[in-house]
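The complex appears here without one of its protein chains, the remainder shown in place.
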Amino acid sequence: MSKREVLQGNIIAAKAAIAAGCNFFAGYPITPSSEVAQYMSKELPKLGYDFIQMEDEIASLGACIGASLAGKKALTATSGPGFSLMQEHLGMAVMAEIPLVIINVMRGGPSTGLPTKPSQADMLQARWGTHGDHPIIAVYPAFSDEIYSETIRAFNLSEKFWTPVIILMDEIMGKAHEDIIIPEVKDISVIDGVEHKLDDDLNIYDRQIGEIPPRVDFFKGYPIHIDGLEHDRHGWPTIEPDLVDKMQRLRMEKVYTRLDEIIKFKEYYMDDAEIMIFSFGVSARSSLAAVKALRQQGIKVGLFQALTIWPFPERELKDRFKRIKKVLTVELNMGQMKIEVERVASDDVQTKALLRANGIPFTPAEVMLSVKEFVK
Amino acid sequence: MEKFERQTNEEALARRAKKKPSPKKNEITTVLSYCKGCGLCVDICPTGTLQLEDNIESKFGVSIRVDAPEYCIGCKMCEQRCPDFAIFVNYEEKDKQ
Partner (left out) sequence: MRDYEKYIRYRTFPTPWCPGCGDGIVLKSIAMVFAEMNILPDDIVVVSGIGCSGRMPTYFNTNTLHTTHGRALTFATGIKLARPEKMVVVISGDGDATAIGGNHLIHAARRNIGIKMILINNGVYGMTGGQVSPLTPQNFITETTPYGNIEPKFMASELLIAAKASFVARETVVRPIQMKQVIKKSFEHKGFSVVEVISNCHINLGRRNKMKDPMSMCDWIASRTVTQTEFDKLTPEERNHKYPVGILFEDKERLEYSELYYNHLVPAAKAAAGKKGAEEK
C-alpha cells in the first residue's frame, strides 16, 4: 500500500530510477547530487544490481554506456562541473544511439561556482554542450511527485528512442526533504527497449525517417560493431557523403518528428490569461505561488510549466501566443530559455524576463512584482 | 623522371642460395586483394621463397610473389607475421593453427 513519506529529492529520483528498471549506476560524488550515488550504493547491491564509484565523471559515463550496451539500464548523477566533463561521452551515446539517463542537479556556475546554491544555468548546455549536430531529450521536474514521474518517464523515453535522456534538477529540489506518495508498482508503466532480430546483413541503424533504429545490444548472438565514428547501417565507420547525410537525418528526425511522444508540460490558470509566465523547476514553484496570489488580486496571469525542456515546446507556445501577447520568462540564470521564448514569439508578443544567477531562488513576491510591472 | 623499378630482395636470394628445395611439397595461398606489399614475409622467410613485384592490378601497386615455391619448408612464419591475412601456408590442411 502506498504511504506518504518525507524524502529528499535526490532520493526520490533514485527510488524512481530503480522502479523504472535501473540496474546499473556508475557515478562520482559531486555536490549537490551525491545522495543519488550514496542511495544507489546501498540499494543496488541488495537487489544484486551493479554500483560502482568511478574515478571521474568521464569514466562514469563510459561505464554507463558500456553497461547499457551489455543490456543494463544505466544511470549516473552529477552537477555542473561533472556535466561539463560528461559532454564527450554524451555525444557518443547520441551518435551510437545508446540509451542511458543522466541526472544533472544544477548548481551555481560557471566553473566551480556555488556548489551549495541552486541555479538553472545549464539549460542551453543540456541542448548544445556536446559538439556536433545532435538531438537531445531533457526533462525537468519541479515538484516532488514530478521528480518521481519524470524520472520514470526519462528512462522510458531513453529506452523507447535509443538515446540518452537528461534529467535536469536543481539544488533546491535535490536537497529539500518533501512529502510524497510513492505510487504503487502496478500504477507505474515501464518501457523496455525493443528486442530486434537481425538477419545476415546485421543492419542496426538503417530505417525510415522517424523510426527507431533496429539496434540490438551486445551478447545477443550478433557480432555487432558500435562506433563513435560516423557509420553505415552496420555500425562500420564510413565517410561516404550520402550515408553520412542519411545517418545525421535519421538521428535528428528520430526525435524531432515524434514531438507528441516527448513534449510534456503543465498549465495553470491559462484559459483566460492575458500574461503568461514561462518557467520550469524551482522557478516554476515560485511562479505558481505568485500566479495563485495574483489571481486573488484579479490579475489575469497564467503559468506554462515546461516539463520537457528539450525538444523545446515551440508549437505549444506558438499556439498560446495567438491569444496571449505578454510572456514573462522566470529563470535562475542570466537569460537562457528566454532566448528560445523570444525566438518563438511572434512580433506582436511582448517578451520580458525575470533573471538572476546569484544562488538565491525567486520568492513568489518577486515574481508578483515583475508581473505587476508587466501589466502596466 | 626515372621510372621506379622494384629491386629484388637480395638478402632473400642469398638465404635461398644456402638451402636446397624442400622434400615435402608445401602449398602457399596468397590473397592479392589484401596484400599491401610491405615485405615482412619476404624478410622473415628462412629459405628466401618469396619476393615482391610491382602489380598494377593491386590496390597498393605491389604484391607478393611466390618466387620459388619448391623451397617452402612449411614453417608458416610468413603467415604468422603477415599483418593483412594475405598469405597462408597449406591452407587446405585440417590441422589447427
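So that you can tell them apart, the chains are marked A and B in the order they are listed, and the count of residues begins at 1 in each.
Following the convention adopted for this analysis, a residue touches a chain if its C-beta (ideal position, glycine included) is under 8 Å from a C-beta of that chain, and two chains touch if they have at least 3 such contacts.
The shown structure was predicted, so the numbers you read here are calculated from the model rather than taken from an experiment.
Engineer: Decide which residue listed in A:Ile58, A:Ile191 or A:Val244 touches the omitted chain of the complex.
Structural biologist: A:Ile58
Engineer: Considering the whole complex rather than only what is displayed, give the residues of subunit A touching the chain that is not shown.
Structural biologist: 24, 26, 42, 45-46, 48, 50, 52, 54-56, 58-72, 74, 88-89, 92, 218-229, 234, 236-237
Engineer: What residue numbers in subunit B mark contact with the hidden partner chain?
Structural biologist: Output for subunit B: 33-34, 36-40, 43, 59-60, 80-85, 88, 91, 96-97.
Simple rule for what comes next: only the chains that are shown with their structure count from here on.
Engineer: Quick one: report the Å distance separating subunit A from subunit B, using the average Cα coordinate of each chain.
Structural biologist: 59
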